[in-house]
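Data block below; observations after.
Removed: one protein chain of the complex. Kept in place: all other protein chains.
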Amino acid sequence: MTVTTALPSFDEAIATYEPVMGMEVHVELGTTTKMFCGCSTAFGGEPNSQVCPVCLGLPGSLPVVNRTAVESAIRIGLALNCSIAEWCRFARKNYFYPDMPKNFQTSQYDEPIAYDGWLDVSLGGETSETFRIGIERAHMEEDTGKSLHVGGATGRIHGASHSLLDYNRSGIPLIEIVTKPIEVPAAVAPAVAKAYVTELRELIRALGVSEARMELGQLRCDANVSLRLPGDPYGTRTETKNVNSLRSVERAVTYEIRRQAAVLSSGGTIVQETRHWHEDTGETTAGRRKEEAEDYRYFPEPDLVPIAPSREWVEELRATLPEPPSVRRARLQEAWGFTDLEMRDVVNAGALSLVFDTVAEGASAGGAKKWWLGEVARVANERGVALEDAGITPGDVARVEALIAEGSLNDKLARQVVEGVLAGEGTPDEVVAARGLVLVNDDAALGTAVDDAIAAQPDVAEKIRGGNLGAVGALIGAIMKSTKGQADAKRARELILERLQG
Amino acid sequence: MPSISREEVAHLAHLARLDLAPDELDHLAGQLDQILGAVAQVTEVAADDIPPTSHALPLTNVFREDEPRACLPAEAVLAAAPAAEDGRFRVPQILGEEQ
Partner (left out) sequence: MTGMSSLTRARASELATAIKNGEVSAVEVTQAHLDRIAEVDGTAEAGVHAFLHVDADGALAAAAVVDQKRAAGEELSPLAGVPLALKDVITTADMPTTAGSKILEGWRPPYDATVAQRLREAGIVILGKTNLDEFAMGSSTENSAFGPTRNPWDLTRIPGGSGGGSAAALAAYEAPLAIGTDTGGSIRQPAAVTGTVGVKPTYGGVSRYGLIACASSLDQAGPCARTVLDAALLHTVIAGHDPLDSTSIAQAVPDVVAAARRGADGDLTGLRVGVVKELGGEGYQAGVEARFNDAVALLSKLGAEVVEVSCPHFTYGLAAYYLILPSEVSSNLARFDAMRYGLRVGDDGTRSAEEVMNLTRGQGFGAEAKRRIMLGTYALSSGYYDAYYGQAQKVRTLIARDFEAAFAQVDVLVSPTTPTTAFPIGEKVDDPLAMYMNDLCTIPSNLAGNASASFPAGLADEDGLPVGLHVMAPVMADDRLYLVGAAVESAYAAQWGGTLLEQAPALEGTAQ
């Protein structure tokens, strides 16, 4: 589906309208077993190999709540400054869908385990202004199975002849975190949305309850957007589903603001509907209309008993909370000597823990940052994998830095070593040995290369003799070329000057 | 006393995914109306200050530890399926979208 009418620019859109946003984030918990049964949650098993009567919804089966999932929910709630319910229940959300084995989702409805909290986010950069995002609720529920659409063009649902269902994911614990309406200056709204999801992801990781990897669907985001004229009540909202990267959050919100502004300014009305986000085109398209929506017929889940977390239990869990990510970041930024911008780049790249671990292995912060955000990020991006899956460890990066520091590698060689590690050729030392990447700095070998370079370029040599030190670079370039980059540039310079000025 | 229309019954049948023949729909509409009329007496009795009871017994906090249990073999699970393909349940084309 393509948009035929030209959209106003973002700036044009917000010149007239104010956006109001609401974010719904689903986090898959990293528990060993599912929410209501003892099946493994491990990723990537053979289809339907991690199922049992409970998560298949077989007749007669009954759910039993995973204690660790409840603890994770409470810890997330506490970290989001929420109140923890004294008493709450699961409810059944009834609707038919083939990837949902019971045709109801066991979820929480009007009694969430955590409610009424907040999370502060800042955009970094020059403005260090903080935005407080209100948290409406965080509740527990279960994931659905996965369908594979067969016979259509692209594995999409439309045009498929039939579908194949795998229930390995069915019943994996989810925490759904819903914000209160987010009202921030229009100009920063998309950036705040992105910053919120980024901050939430860091928080979830710091809690250790999930790896929160968006590319694996461990953290999924739905973005609600509505527009209004300043002073008006809230407008009709749309819900853009499955916005599954940080960059997409910002882009999808921006697009939806522009699209709604176009509709409203041409006299149209916004339809309450879900919308699909298309990463490739950067557009959203219409999905299910809310007036056609199912009546979910929620009622308390009779197969599960209420949860009444004692205050002692809640306090025990509170004591396990890690340092809040914003505090930790400020502390690390100071220790590492990064500017706000540098720190934001590290965080946005999802490299904070990697840099931290690399520094812990002995590297300098600047060196660690350079590799993770440079060479490793480039390769990870090409392969469409996360940084931590690119094939290099913080220990490897630290070793490369150490080789540079001891003078065994220069930058150029180090880059080749990192490339080799990323290509699966082994540890940095193995790559150095296998590729023969050793800096040439013994005076005999280097001296020959220097003499050859001087002989080849007498005019340049003459300039240097005349005191023009800027010309030294040209000779070093030639030396590097003849030694295939393995010359120690510093020593080469010394030898040139010895011969021409000594 | 409720009076439930044929349209309302048809809507309920859609929500419940029940394909009903027209005469079945009419017959059910009459019976539902009759039953709802009879059970409507619950609205007469309980006052606002009465808490609802969803569970017969006042149990709370029943949990299991996060420890794995054996799963079913995929073959056993798929053996009962009306249709299977590639280790998965084969179902007709899905038109609606996920909620």
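Read from first to last, the chains carry the letters A and B; within each, the first residue is number 1.
To be clear about the criterion, a contact is a pair of C-beta atoms (placed from the backbone, for glycine too) under 8 Å apart; a residue touches a chain by one contact, two chains touch by 3 or more.
Computed from a predicted model, the values in this text were never measured in an experiment.
Touch, as defined at the top, links the missing chain to these shown chains in the whole complex: A, B.
Summary of contacts with the chain left out: across A:Asp295, A:Asp411 or A:Glu462, the touching residue is A:Asp295. Only one residue from A:Ser9, A:Thr130, A:Ser161 or A:Asn468 touches the chain missing from this view: A:Ser161.
From the options A:Ala15, A:Ala42 or A:Leu62, the residue with contact to the unseen chain in the full assembly is A:Leu62. Although one chain is not shown, part of chain B still touches it, namely residues 4, 8-9, 12-13, 15-21, 24, 28, 31-32, 34-36, 38-43, 45-47, 50-57, 59, 62, 64, 72, 76-77, 79-83, 89, 91-96.
For chain A, the residues in touch with the chain missing from this view are 53, 56-65, 92, 94, 96, 98, 101-104, 161-163, 165, 295, 297-299, 302-305.
Following the convention adopted for this analysis, only the chains that are shown with their structure count from here on.
Mean C-alpha positions place chain A and chain B at a centre distance of 38 Å. Residues 15, 17, 54-55, 59-72, 74, 77-78, 85-99 of chain B touch chain A in their complex. Taken together, the chain A residues at the contact with chain B in this complex read 31-33, 37-40, 46-53, 56, 64-70, 87, 89, 95-99, 144, 147-151, 157, 160-167, 274, 287-288, 294-295, 297, 299-300, 302, 304-309.
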